[in-house]
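Every protein chain of the complex appears in place save one, which is left out.
And now, chain A:
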Amino acid sequence: MPDAGYIVAAVAIMAVVTFALRAVPFAIVMPLRSSALIGYLGVYMPAGIMLILVAYSLKNVSVTAPSHGIPELIAVAATAAVHLWRKNAVLSIVVGTGLYVVLMNWAFA
């Protein structure tokens, strides 16, 4: 287990960076409002960042391992399908995760 000093430092760094990202822009909000580039990034960045996070959360999945990433593919597809159908974030997450747990512990165990 990592020692407490290291975790405290890590938490402090993440807390400061996160707070700075949320608070500093308010101080410079007027010049930002007029920047066309910032407006452009504000429209197009979120979708890309979220997709990169999907890929990151699946980075340990290997297509050459026994299950070939099939349970992940099924669960991601099910999550997306439920979300496109019902547009309910909670339902999509619960169904996707539940299905993945079932697949991993029984079907692909």
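Assume contacts are C-beta pairs under 8 Å (C-beta built on N, C-alpha and C of every residue); 3 or more make two chains touch, one makes a residue touch a chain; residues count from 1.
In the analysis below, contacts and distances are computed from a predicted model.
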Which of the following names does UniProt give to the chain that is not shown: "Branched-chain amino acid export protein large subunit", "PspA/IM30 family protein", "Aspartate carbamoyltransferase" or "Extracellular solute-binding protein"? "Branched-chain amino acid export protein large subunit"
Spell out the interface residues on chain A facing the chain that's missing from view. 1-2, 6-7, 9-15, 17-19, 21-26, 29, 32-33, 36-38, 40-60, 72, 75-76, 79-80, 83-84, 87-90, 92-94, 96-97, 100-101, 103-105
